[in-house]
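Every protein chain except one is present and positioned as in the full complex.
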Amino acid sequence: MDVGDLSLPSAILVEGVQIVLALLAAPILSGWIGFCRSVLSNRSPAGILQPWRDLVRLFRKETIVPEGTSFLFRVVPFLVFAALLSCVLFVPALVTDPPLAPVADAVVLVGLFSLARMLMAFGAMDAGTPFGDLGGRREMMVGFLAEPATLMILFTASLWSRSTALPAILHSLLGASAPFHPSLLFALLAFILVLLAENGRLPIDNPSTHLELTMIHEAMLLEYSGPLLAMMEWGSQIKLLLYLLIGTDFFFPAGLPASLSPGSLGAGLLFLSAKLLVAGAGIALIETLFAKLRIFRVPEFTALAYLLATMGFLIHFVLEV
Amino acid sequence: MTPFPDSLDTSLLVLLAWGMTGILGFFLLRRSEGLLGPLSLLLAAGGVVLAFSGIRGLVRGTELQRVLSGGLPGLPLHVRQDPLSSFFLLILGGAATGILLFSAGYLRSLPPPRLPAFFLRTALFLASMEGVFLADDAYIFMVFWEIMALVSYALVVTENDREEVRNAGFLYLLMAHFGSLLILVAFFVLATHEPSSLSPGLSSFTFDAMRTSAPPAGTALLVFVCTLLGFGAKAGLIPLHVWLPEAHPVAPSPASALLSGVMLKTAIYGILRVLFGLLGLDHLNYAWGVPVLLAGGLMALFGILHALVQSDPKKLLAYSSIENIGIIFLGIGLAILYLRSGHSMAGEIALAASLYHAINHAFFKSLLFMGAGTMIHATGSHDLNGMGGLLRRMPVSGGFVLVGVLCIAGLPPGNGFVSEWLLLQAALQAGSLSGTLLRSAVLLGGALLVLASALAAMGFVKFYGIGYLGLPRSEGAHNAREVSTAEKVGMAWMVGGCLLLALSPVRMLSWIDQALRPLTGSPLRENAFPAGWLWLLPLPPRGASYSPEILLGLLAFLLPLAFLLPRLFGKSSIRQSPVWGCGYGTRTFRMQDSAGSFAQPIRHFFANFFLMKRHLPEPEEKSPVFDLTVEDPHWAYLYRPLLRLFQAIATLAEKVRSGRISVYLVYSFGTLIFLLTVFRWM
Partner (left out) sequence: MSPPLPAHPFANDLVQFLGSALLMSAFAMLALRRMTSLVRIFALQGVLLTLSTLAVAILSAETHLLFSAIFTFAFKVVLLPAILFRLLNRLRIQGEVEVLVNVPSTMVLGLAIAVFSFTLAGPISELASTVSKGLIGVGLASLLLSFLMMISRRKALTQVIGFLGMENALFFSAINATYGMPMVVELGVAFDVLVGTFVFGIFFFQIRETFESLDLKHMDTTSME
């Protein structure tokens, strides 16, 4: 149960590469989704590096802190960023068994996301503006609705391995003989719904709007600017990347290399990039096709996700055992 | 012979010392209030000793028994410290120490005439709870149980000049007695089914005798129900919970912390002791686990929903206690289900998770009640809407409360997360059960647990966000001052406890395993911790693992990294500026969410859980007022009808009462004749 089969240096290397790649790729992924959205809605796209340009510009600015806030306001972006970044270490992305994966299973990941969300809400409420409170309240609301669904999806995906450890789930899914898993079909649909809700995408929240009364995520970030805002944005982009990684792990696990040879790693990276690009385009397509839901329709959305996941769980026992 | 007294002797000494200190303090404090500090320290020292005695009992796994003289003729006093008692003594000692340290600073604000009595009651309360954990026969158990109920009643009504306090106290006393009655029934049934004596004598009432009792299935069910409801009345089992959110908040904060943090655990102890210890696992049916499981899940949901709509911080915490006890019940239900259907590992984990949550709750809930006390002191308001902006003014205690808030919300790497994680791991084993209904029940329980903990996160965002963040909402909040050193030390003790519980789960679980081994018979330890102290791996070999130590280490490593990242790009200057707020010119504290409006989505989605009365202003009102009261539906649908029923019966009974003495004599005469008749011909 220590660093697996790897020697310590190569373990550090794998995790290091994974974290650096995640840091670099997360804004690009968001840029790609934005690019696709623009193309799909007949606008001229801004280029997939736009989020990176935004981040650099924000980082160059000075830090501005609103009057009357406590130290928490200034610390929150870093805490959120660290919590989300740490998740990168546990999710199989480059290899099937990241050395640090035993530290945290899927439930811990959900917990870390929840920690980030709660801290973000604290940061928003510390400013003492109506919009901050509104954003915090709504974010927590989406959270409590989506979290049970997320967990049910994890449960369903972990049924083959009887374990919520991500590598164990992955191995059992890779080793499964059947080409179709009806239970996973349910879980996948539920996962897409949760992914949209948890990452502030349409139809729950519009990531590209600043219309006061409809926003959720943006309302929480309203008082942040400069480097602090950059940390928050970067953190959110990493979270989206993480969700897509977990999704590909659960539902399209093919192509993940189990060995550490450079060739298979390279092939795995190519596979992964292709999967992420397709998934990103899929999100863009959904966002183009659907309109934003009224806020009180959100429970219907998440309840559907929850029930689909639960059905998947039950279907597993009815059909697959 | 060891030079130390063994752990049972130590615990008994602490019990005696607490009682003596209480009485001593009562007289000393009437002379001089300055002695409060040293006296509280003395009590706290007792707590430390007790905690160590508990740890010693757990590490060695010893079962010590004594028979003391005294008690009833034919039934001397039996005391016993087995690992289960040791575990609860650890909870009591650990939590009490922090609370006593805190109260040394906090109580200075209590009106001086009340201080001696309050001190005495606190000490006796602690001693009686310890007595409950140490008792080894039904008689001494009930004696301490009743002392505990009475003294805690006295603590609740400390501020008895307020009517609501007196009402809450009365309600509490009523429920406590209802519970005691049922517990007595359970004990009596167990004693009568003890095989050694056909005619139950007093010696059947020792726990040793009850352990051998073998009631038939129907009778076992009676014991099960009585135990659950009897102790449930103390633990806040729905629908017997109505006293809890009334009584806990009105006591002074250290007393609330003891009531919520520790006394609720005596009920958990009682349930475990009677069901698993005395009745025995073999007499339980796996199906009984399902109602316990679902009741626990619903309690968790109901408790946290009502916590969310409160605006009194202590009431919010009291409702959240119902949630946490619900989580513990959920674990007990899961355990019965798994253990009795042959999945001993999963059952063991569920039960261990329950106990883990019990000790977690003792620490973070006490911490938060202390926090609520400091908030109320600092602002002079009992309403979250009169607080706000306190973190800027009370950074140290505010920081402590933040830790408590993150822990109670069940977030990694806090301690609440460990127990909830374990429970989920147990629930995940639903697949190994047979039958769709059973699996669905476990799944539903798991889902309720997650829903409740996600709602708890929202509830404590409200608690902390409205209480400590943003702009001050009142003059009092504006002028709030940091708390005294003693209070800080007390809170720091609790924070330390939370961190220890969060970071050494394997050690803690091996202790819990010691406590559970005599009850369930299947040791967790042999196979549950193959990977050493760093890795929590409850279901080896392929099961999920979690390592809070490494997780915290990674976070501690990444955080400075995150701080450095912006420095790479350039400027590091920080400037204060007015808020942006979408460009609206004014910002006043009234523009923030109030405690009520923050919970609005909850009231909207879960409207069925509340009884709401809205008062909407008429269009032409001069001073329009919008008013909303939220009530616990149990009052309207259960207790008030019951009350009306009793009143109706009383009115009927009233007719018998005429006031003339000769009529009463006729009643007596009639009764006498009736009894004599029965005596002759039956």
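A and B are the chain letters, set down in written order, and residue numbers restart from 1 in every chain.
The definition used in the following text is that a contact is a pair of C-beta atoms (placed from the backbone, for glycine too) under 8 Å apart; a residue touches a chain by one contact, two chains touch by 3 or more.
Nothing here was measured: the structure is a model prediction, and the numbers come from that model.
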**OP:** Over the full complex, note down every shown chain the hidden chain is touching.
**Re:** A, B
Subject >> From A:Val39, A:Val56, A:Leu189 or A:Leu260, residue that would touch the chain that is not displayed >> reply: A:Leu189
Original post:
If the hidden chain were put back, which of B:Thr212, B:Asn285, B:Ser440 or B:Ser597 would touch it?
Top reply: B:Ser440
Original post:
Which parts of chain A are in contact with the chain that was left out?
Top reply: 177-180, 182-183, 185-186, 189, 299-300, 303-304, 307-308, 310-311, 314-315, 317-320
Subject >> Interface with the unshown chain - residue positions in chain B >> reply: 435-437, 440, 605
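Keep in mind that, in the parts below, only the chains that are shown with their structure count from here on.
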Subject >> Inter-centroid spacing, chain B versus chain A (mean Cα positions, whole Å) >> reply: 36
Original post:
Can you name the residues of chain B that touch chain A in the complex?
Top reply: 388-389, 391-392, 395, 398, 402, 406, 409-412, 417, 421, 424-425, 428-429, 431-432, 436, 439-440, 443, 446-447, 450-451, 453-455, 457-458, 460-461, 464-466, 468-471, 530-532, 535, 537, 539, 542-547, 550-551, 554-555, 558-559, 561-563, 565-566, 568-582, 587, 589, 591-593, 598, 600-601, 604-605
Subject >> chain A - residues contacting chain B, complex >> reply: 1, 56, 59-72, 74, 78-79, 81-83, 85-86, 89, 100, 102-108, 111-112, 114-115, 117-118, 121-122, 125-134, 136-138, 140-141, 143-145, 147-148, 151-152, 155, 158-159, 161-165, 168, 212, 222-223, 225, 227, 230-231, 296, 299, 306, 310, 313-314, 316-318
